[in-house]
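One structure coming up, written as structure tokens, with questions to follow.
Here the complex is missing a single protein chain, while all its other protein chains stay put.
And then chain A:
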Amino acid sequence: MFRHNTLRYGALVLLAAGAVAHAVTAGYFGLEILTEILILAILVLALDIVAGFGGMVSLCHGALMGVGAYAFALLSTKAGISVPLSMVAAVAITGAGAWVVGAVCARSHGIYFIMATLAFGQMAYSYVFEAPVFGGDDGLGGISRPDLSLVGIDLDDSRSFALFCLAALTLVYGAAVITLRSGLGRSLSGVMHNAQRMRALGLTVWRVKADIFGVSGMIAGLAGVLAAQHSMYISPGLLNWTVSGEALVVVILGGLGTLVGPLVGAAAFVVLKHEVSALTSYWHLVVGSILIAVVLSRANGIFGWVEARWGAKLDRRLADSTRGTEAQEVTGDA
């Protein structure tokens, strides 16, 4: 069940402050990287909701993001619908699609669930690749960003767009917390701990899984919309399963089921990718080695590791100091 603790709040404040500071000071290239991180962060939050809090390891979240991107691009460039309305519609369409995927896959578990989501993802990928309306291999271009000139913001400026994505990420994080703390989110946690018992209590388990998958899909769809607006051009590669795999790597690297961890993971992953790929084209080897080290360390990702060491300690210190007593020395791992 999702809980905030001092460490999580602290990490959120640090991350937000870092992102804002970077957005204000960075040059063009730095802003591109920041935007990439923010969009990836939205996608991995979506994935953490289902995988970390519902045990539904999805290999179709990249495809869901692609569905959002293509839906937005088609609606806004070809159907002549306004940008804001297209954004809303794209998010809704992706959510509905994800709900169906969730409903169909809900009855399978473990490796079968992963394979079923992969199959859905690949179906979407090949459809987008083959159907002429999507522009095939050439993709779709001419995608525009929302017009906020009314409030004096020019989103074609990369600094403004980075801040726009940061605002979106903040909203998504809030939505994720509300979802996990809702009746549905609590039930999801019950299902992950013991689906048999939840069923025996009268819960329609597949519905809960499908509903949560739908919410997660909406978030992935938003990531797709922003990705399309960011590059102003999209191609079927966005739906490839490797994108889903990468998202999963980021969630595990950051800390599955912590919400904050995946944000850390997204930043670490993108920075690592750019830094290491500047030095060697074998950057996948480096990232792979780090992932293996994290997994073998038996910690729950980077943030999970930090939390296991200092999370409880910090809370106790704080509780002690607010009680006005001396902070007690805590020995051993919390």
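Things to note:
Criterion: a contact is a pair of C-beta atoms (placed from the backbone, for glycine too) under 8 Å apart; a residue touches a chain by one contact, two chains touch by 3 or more; residues count from 1.
The rule is simple: contacts and distances are computed from a predicted model.
Among the names given as "Putative DNA modification/repair radical SAM protein", "DNA replication initiation control protein YabA", "Branched-chain amino acid transport system ATP-binding protein" or "Acyl-CoA dehydrogenase", UniProt records the absent chain under the name "Branched-chain amino acid transport system ATP-binding protein". Here the missing chain is touched by one residue of A:Thr25, A:Ser149, A:Ser182 or A:Thr242, and it is A:Ser182. Listed residues A:Ala11, A:Met198 or A:Val264: the one in touch with the omitted chain is A:Met198. The omitted chain makes contact with chain A at the following residues, 1, 178-179, 181-184, 186-187, 189-190, 193-194, 196-205, 207-208, 211, 215.
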